[in-house]
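Scroll down for the structure; my scribbles are underneath it.
Note that one protein chain of the assembly has been removed; the remaining protein chains are unaltered in position.
Going in written order, the chains are labelled A and B, and every chain counts its residues from 1.
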Amino acid sequence: MGQEFLAVIILLIIAALTAVGIVAASALIGRRVSPEERNIPYECGLDPASRPFGRFPIKFFLVGVLFLIFDVEVVFLIPWAAAFRGSASLGNGAVLAVELVVFVSLLALALVFAWARGALEWER
Amino acid sequence: MIEAILFYFLAACAVVSAVGTITRINPLMSALWLVAALLSLAGLYGALAAPLVAAIQVIVAAGAVMVLILFVVMMTDRGPEGMRPRAIRFSKMLGALAAAYLAIVMIVAVAVPPFVASPASGGYYESPVTLGGFVAGKYAAAFELAGVMLLVAALSVITIAKWGERTRSDDDDCEEALS
Partner (left out) sequence: MNAMDISIAAARAVVIFGLVLSLIPVLIWMERKGAAYIQDRRGPNRAHILGFRLGGLVHMLADALKLLTKEEVTAAGVMKPLVFLAPALAFFAATATVAAVPFSGPISVAGQTLTLEVANMKAGLVYVLAISSLGAYALLLAGVTSQTSYSFLGAMRAASQFISYELALGMAALALFLVAGSLSLTDIAADQGAVLWRWNAFRQPLAFLIFMAALFAEASRLPFDLPEGDSEIVGYHVEYSSMRFAMFFMAEYAHIIVGSAVVAALFFGGWNIPFADQGLIAANAERIAAVAWPIAAVVLMLAGASIAQRFKKRFGDLRDYEPVMIGLPMMIAGVTLAILYAPLGDVILSTRWLPAAVTFVLGFTAVLAKTLLIASVFVWVRWTLPRFRYDQVMAFGWKILLPAGMLNLVVTAAIMLYLG
């Protein structure tokens, strides 16, 4: 573990402390005169008629799953992309490029399927 | 010294948040504790000089999988009555068995000789470029198979999510004609 890793840790700690500190300062400094009615969650001035959770459009879930799949694709490609230039200079570039084309076209196929089945359409 | 402090701190975080994960009744809180556990694991990877693995842990486990799980938790929440602890039959017995198994595995892993105390610094996982060389070279087949797996996952999830849409299409047509 070097000095740089330590610097990153310190930065993370500073950032977290600042974030929490500002929120806490706001909670401590702010004045408090809240009447009861103001503490009702916002619903256009009416008494809340609904709970937030419950049945919800499936398209948000679909976006989440598709995001997961393509995010894993990007993550798989990260080490590959880092190695490409070095391998290309050693003459292995063609092999890696073929790997890339196969991998990306598999995922492109998934995207085409999602597109064709309307998983990317929001208004449906 | 600092390494030791960091390790014990992160390990404690991981254990505490893992306990939080399994003891919270509210699934939302449970999921959030799991995020904390995964992040402390990422910190441990970072302390082991594997920056790329740590970053990928955050991107995939914390950034993608857990976001999806949060989505699901939010969409399936059934209010206060859905927040009672649910006991499967024999759950205590099964839990005790699983705990005993884990304990045995851990004791064996530490006691039996080929136990790697701590990974040597300067390993292949330290440099993304060398790691990439493995992904693109020695393990290229696994790399492509992962692509196939992702494709299958995408196909099946879309098929399931869009199941039954065909049968409803008549109604949709009517609505479109009306609007």
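By our rule, a residue touches a chain if its C-beta (ideal position, glycine included) is under 8 Å from a C-beta of that chain, and two chains touch if they have at least 3 such contacts.
Keep in mind it's a predicted model, so treat the numbers as computed, not measured.
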item: Options B:13, B:70 or B:155, residue touching the unrepresented chain; value: B:70
item: Hidden partner interface residues of chain A, rising order; value: 1, 3-8, 10-12, 14-16, 18-20, 22-27, 29-34, 38-43, 48, 50-53, 56, 60, 63-64, 66-67, 70-71, 74-75, 77-78, 81-82, 84-86, 88, 93-94, 96-97, 100-101, 104, 107-108, 111, 115, 120-123
item: Sites on chain B contacted by the missing partner chain, in the whole complex; value: 1-2, 28, 32, 35, 42, 51-52, 54-56, 58-59, 62-64, 67, 70-71, 74, 126-129
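In this text, only the chains that are shown with their structure count from here on.
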item: Chain B residues within the chain A interface of the complex; value: 2-3, 6, 46-47, 49, 52, 56, 59-60, 63-65, 67-68, 71-72, 74-75, 77-79, 128-137, 140, 143-144, 146-148, 150-151, 153-155, 157-159, 161-162, 165
item: Parts of chain A lying in touch with chain B, wherever the complex brings them together; value: 1, 5-6, 8-9, 51, 53-56, 58, 60-62, 64-69, 71-73, 75-76, 78-84, 86-87, 92, 95-96, 99, 102-103, 106-107, 109-110, 113-114, 117-119
